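The next block holds one structure in the form of structure tokens; read it before the comments.
All protein chains of the complex are present and in place, except for one that has been dropped.
After this line comes chain A, so read on.
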Amino acid sequence: MAKSDDGIRILQGLLVFGNVVIGMCGIALTAECIFFVSNPHGLYPLLEATENDDIYAAAWIGIFVGFALFALSILGIVAVIKSNRTLLLVYIILMLITYAFEMASSITAATQRDFLTPNLFLKQMLERYNKSEADNNNDKWMTEGVTKTWDKLMLQNQCCGVQGASDWQEYTSAFRRTHNDADYPWPRNCCVMNAQGSPINLDGCKLGVPGYYNSNGCYDAISGPMNTHAWGVAWFGFAILCWTFFVLLGTMFYWSRVEY
């Protein structure tokens, strides 16, 4: 009798500990996803224009799942300590629903990340940057977003194009339709600027003389934050779900042993 009593106490302790960890991880997940959704690097317009911003949807789900995990962990602690069968059942069912949502979020973030290739951003940049005629309001909104984002990106990160300045030479673009090739082999923001915001040597920039134009491509500046976003949501969600799996199994075992 005493042995099984000890065993029960240990199981209770483990379940409480497991729920405490779930609660803390839930808060961390909410905080992380709020950080990503707040668009700290200003890259959301690029994703919006690809019409595939599922990693943002995954982060939004993560916010609510994190909060739900925190609330449910408190319910779980109360249910385990009181050994109340009804509470335990409610806890298990609600946790399963939350589990399903977090699974969706994690899998979405992991799989949709694969679609963000350099070619995707290259094609979008060439077709939308400085596009003068828009098909409809939505198109105009996305074009403005892409143009502003690229201008800011090239200025702040001292980069040009997706893989380099030659992107603008290898392909025709919406930019090329309004800016002739002799004056603008690439956009002005690809030139190294002085403190007043004008190129330090315009002829050097047009020729591509090192030091007067930005030779790096912007892909690293785009994919770095997006990778962090996608993998942060996917792997942290995965870790929480693995832990929650064992806690839920233990809770179900505990529930099956409690008498009314």
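Going forward, a contact is a pair of C-beta atoms (placed from the backbone, for glycine too) under 8 Å apart; a residue touches a chain by one contact, two chains touch by 3 or more; residues count from 1.
One rule holds for everything that comes next: contacts and distances are computed from a predicted model.
Visitor: Just by its UniProt name, which of "Trafficking protein particle complex subunit 6A", "2-oxoisovalerate dehydrogenase subunit beta, mitochondrial", "UPK3B protein" or "TECT1 protein" is the chain not shown in this complex?
Guide: According to UniProt, the chain not displayed is called "UPK3B protein".
Visitor: Identify the residue among A:38, A:119 or A:196 that touches the chain left out of the display.
Guide: A:119
Visitor: Of the listed residues A:149, A:173 or A:189, which contacts the missing chain in the full complex?
Guide: Candidates A:149, A:173 or A:189; residue touching the omitted chain: A:173.
Visitor: Where does chain A touch the missing chain, residue by residue?
Guide: 1, 4-5, 8, 83-84, 92-93, 96, 99-100, 103, 106-107, 110-111, 113-115, 117, 119-120, 122-123, 126-127, 164-166, 169-173, 176, 180-183, 185, 203, 206-209, 213, 215, 231, 234-235, 238, 241-242, 245, 248-249, 252, 255-260
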